[in-house]
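My questions will all concern the structure given below.
With one protein chain removed, the remaining protein chains of the complex are shown where they sit.
Showing subunit A:
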Amino acid sequence: MNQTLDRRRLLATAALGGVVGATALGSLAPEAAFAAEATAVEPGMPDPNFAEGRISKISGNMLLVTGSDTVLHSIRITGGTSIWKLQPTTFDQVAVGDGLYARGVRLPDGTLAADAVWVNIVNLHAHIASVGRNVLHLDHKGQHIVGHVVPRLSAAVYNGTPAVSDLSLLRVGRHVQVLGAWHPDTNEIDIATVYAAA
């Protein structure tokens, strides 16, 4: 049985039925889910099953999103949609003004039935300018970014070792990759993971 096709078909069905909160899709391990995606997009071209932008309106289970290139997207959240906002979360945590990336299945009416939505996610390459109590001041391409350490959630990966909650080994001047969630319309983020080289 092709589990992916079944999942996608169910997802589209759920979207068309306007089902929110259903668990009919069950769950796939994240890596398995992405492994199963068939990609027929020509290299270099836009992916019709992907969207990005900022949420301008939330209506029921629909997100109306204005793309950064001004294209408008209708994104439907279903019971099978995985939502990330600093951590895996639920639809009620999504707000107007949030930025997002979404991947799913494009329905005949142009709506994107979302398989996954990453809200406010950023992946910054930066230098540590200074370190404060529960905060990292980052220089990202000349921009000052304030990175908030979120107790019990923020983690550090030092040279590929397993993620740990101890960020005390981070040093001023070090180059880091910071995965986190942006605070809309500010220069601040909450830190999910800091990757630091040896």
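Keep in mind that, in the parts below, contacts are C-beta pairs under 8 Å (C-beta built on N, C-alpha and C of every residue); 3 or more make two chains touch, one makes a residue touch a chain; residues count from 1.
Just so it is clear, contacts and distances are computed from a predicted model.
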item	value
Missing subunit (named according to UniProt) among the choices "Septal ring lytic transglycosylase RlpA family protein", "Response regulator receiver domain-containing protein", "Fe-S cluster assembly protein SufD" or "NitT/TauT family transport system permease protein"	"Septal ring lytic transglycosylase RlpA family protein"
Contact partner of the left-out chain, one of A:L72, A:L153, A:V172 or A:A197	A:A197
Hidden-chain contact residue, picked from the options A:V122, A:V135, A:V150 or A:L170	A:V122
Subunit A residues that touch the omitted chain in the full complex	30-32, 34-37, 39, 41-47, 50-54, 67-69, 82, 84, 99, 101, 103, 116, 118, 120-125, 140-141, 143, 145, 157, 159-160, 175, 177, 179, 182, 184, 187, 189, 192-193, 195, 197-198
